[in-house]
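Here we show just some of the chains, and they stay where they sit in the whole.
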Amino acid sequence: MNTDTRPLTLNEDRLFPPEPTQRAIARRLYAQVAHLPIISPHGHTDPSWFAGNAPFPNATELLLVPDHYVFRMLYSQGIDLDALGIPRADGSRTDVDPREAWRLFASNFHLFRGTPSSLWLNHVFHDVFGLRVRLDAATADQYYDTITIALQTPEFRPRALFERFNIEVIATTESPLDPLQHHAAIRDSGWSGRVITAYRPDSVIDPEHEQFADALHHFGELTGEDVHDWDGYLRAHRQRRAFFASMGATSSDHGHPSCATADLPPAEARALFERIVRGRFSAADAEAFRGQMLTEMAAMSLDDGLVMQIHPGCFRNHNHGLFERFGRDKGADIPLHTDYVHALKPLLDRFGNAPGFRLILFTLDESTYARELAPLAGHYPCLFLGPAWWFHDAPEGMWRFREQTLSSAGFYNTVGFNDDTRAFLSIPARHDVARRVDCAFLAKLVAEHRLDEDAAVEVAVDLAYRLPKEAYNL
Amino acid sequence: MNTDTRPLTLNEDRLFPPEPTQRAIARRLYAQVAHLPIISPHGHTDPSWFAGNAPFPNATELLLVPDHYVFRMLYSQGIDLDALGIPRADGSRTDVDPREAWRLFASNFHLFRGTPSSLWLNHVFHDVFGLRVRLDAATADQYYDTITIALQTPEFRPRALFERFNIEVIATTESPLDPLQHHAAIRDSGWSGRVITAYRPDSVIDPEHEQFADALHHFGELTGEDVHDWDGYLRAHRQRRAFFASMGATSSDHGHPSCATADLPPAEARALFERIVRGRFSAADAEAFRGQMLTEMAAMSLDDGLVMQIHPGCFRNHNHGLFERFGRDKGADIPLHTDYVHALKPLLDRFGNAPGFRLILFTLDESTYARELAPLAGHYPCLFLGPAWWFHDAPEGMWRFREQTLSSAGFYNTVGFNDDTRAFLSIPARHDVARRVDCAFLAKLVAEHRLDEDAAVEVAVDLAYRLPKEAYNL
């Protein structure tokens, strides 16, 4: 498409309002938060990177293969995942040269114009790798070589990058079945980086998960509990939550198709569980069980202090053919219309006013921001709003989040930013985007004389640093 | 949080676009509407204030206790309503010093940064009470004393404030069971202030209202009709509507959980009513009955000329535990996904093209603005759109209302602003915000060369003054 070499710049005013008054205010606010340490309370980096501290292999393996934001866009324009070196569901890979895959990506980089991926990637190219020409077909090899060579140097090992990125704490996400040996290795290594885990029990809670039966079996072996008995099953969760907490976890996370909760009488809950473990359950049973388990998790939160997160509203693996070939998490998860008002009522009727309980809600259905989520969070003491998430973590999505939640929830029922990423190198870029957008948003309020600038500085710092620490007990 | 005394200012350009061209236009437009009298066709002020003209007791009783926008935000951050002096459901109150409650509010005033409550309150503090330092822990007592002392002076009595606020007409909202003695007292007092009522029959229409049976009994006593008979029940409504109209009412108002309407054959409507009054009805019956009554109210509107308003889509008293302790209207009402297209069809099939019929629709589900409400109002002669309401009456909500309704409904199928408040002192602030936002919105259209400035002036005046008078027959 464009074969001339064109300069890559990273303007220091990027994402600030072009109007000079607001831009000047945004700059002043941003100066107060730009260099604050990164708090990353929710994400999907791989703890083995920090445990082993091995070098990343090459540009393609680091930046293209693990990033479903990137390869789904390429796929949407007819580029086959095999040609990009994405592993098949059975673990096999086509024999594709990573440099060829990179060239294919580079020659289609115009597809990302205006997207958050382009913001993040250009930030990484410019600031992490020092590149000063834009990525396209003509510069593909220069990029591939520059990045791949750098990765072999000590400065680009995971721990060195962690320190360079000024990360104060990062949470990974693990299944209850995970032995957390990498977290143990990090702790035992003497390295000062703070890498904690989070309790994500979907695979042992969702009866419709394809690995549920196996996962449940493993859950029993690991805990020594009879997890096919309702009381034993709940005890196993308590045990693993305690273990996760001992490894630094301060939160649990629940990625359900809906936000449905349930609070069944004990006998009904037990009977439901028995249908589930015998494999004789309806779709409604599965939904009810997931809902019941959210309330059970809330009950455990009150005891062990883990902050609860719900990430609902996604139709996972929507593309059947692609799922058969390539498995989960290949960019084919599609958001759904999501209800919170009725869905959360059972859980809130039980714990909505419980002192110390904290439940952070996320959404992929923006129509709920002003209608449901902000009014709920602006009333219930336990509820807080997670940031604009996943498909909505672009500057526009972050801006809509603030515009639609501010009036009913204010700033102080929100919890700052989550990067929620497995793309480690993009973490500074993502936090920088969030800080810039919040400063731009605050600058508008100041310029419209709705907020004094000294107060806006306090809010900016709160959003960038204080609120995520408080909300996640970090 | 912030304990230094910081200046409180009320910039004359607040809420105007920071960009100079638009700001200059907005100023010129606003100059034409800033001093127009206030038309307040829908609200919840207490007519006894204007009948008795007694002084308001103190800052806490005036500004904190009755304002569920304010105390719900404090509650959302874990502050108990008892500590704020909010009355319990049984009428009891904890023995809290109002000054202590005020201090608690003041020391948490940062929670309101960026919210409409802070806009309104700061306007009241600055313009009504002449305060020039910001409210926080350090200034709490200064505020409490300044306000409480002022309230004992003649200039702060309700009628004096009404006149100072340049209110041309204000509507309160009463149940059919209300004897309207305060309205009669105002009328008989010789005072020139125009305070009218509005007919809000929810408690005698909604079979699921906890007071329905008692209210119905009272309704029969008051009217002398056999309200347990369908014809008598309808006659009772006609009688009370006529009485309300004689006391100045020009509108009825209906706050239903959904916008469902029904138009049953007479025999079915009668049979439904019989199930309702015998207390043997399903949830579907209750919904059908509310829907049928909207159509009956429309039929009466055609006869008596009361303008009809529907405020649908709220899950009332969502917090069960709080409802038990503190009763209704404690900030726990949460908006719902709302349908209008199917819901209104029965009523519109009957009266949608009836000359002279006027039905003003409100929403708490902004996803309906562009999809349903603006196309409906941009077609049906009877339909008009009420302003951004309740959770959406912040500047952002007002802006979204205009952006999403303009193209299909224009300006002239909307009815100007409603303050819809029981916070009497905030009324000038609320109308000022609405006028400023409309002027800012119009300034953008002018600056983008989509509307001539002379036409924008006409629209600004229409929105601030002419349209609400026309729409509500005032």
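Should a chain be cited, it is by its letter among A and B, assigned in written order, with residues numbered from 1 in that chain.
One rule holds for everything that comes next: a contact is a pair of C-beta atoms (placed from the backbone, for glycine too) under 8 Å apart; a residue touches a chain by one contact, two chains touch by 3 or more.
What you are looking at is a predicted structure, and each value in this text was computed from that prediction instead of being measured.
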Note to self: Counting all identical protein chains, and not just the 2 shown, how many does the complete complex contain?
What the structure shows: 3
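We adopt the following convention: only the chains that are shown with their structure count from here on.
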Next item on the list: Name, in rising order, each residue of subunit B that touches subunit A in their complex.
Entry: 1-2, 6, 9, 11, 13-19, 72-73, 75-78, 110-116, 118-119, 134, 315, 318-322, 331-337, 364-367, 391-397, 400
Next item on the list: Name, in rising order, each residue of subunit A that touches subunit B in their complex.
Entry: 19, 21-22, 339, 341-342, 345, 348-349, 352-353, 355, 367, 370-372, 374-381, 383, 403-404, 406-413, 444-445, 447-452, 454-455, 458-459
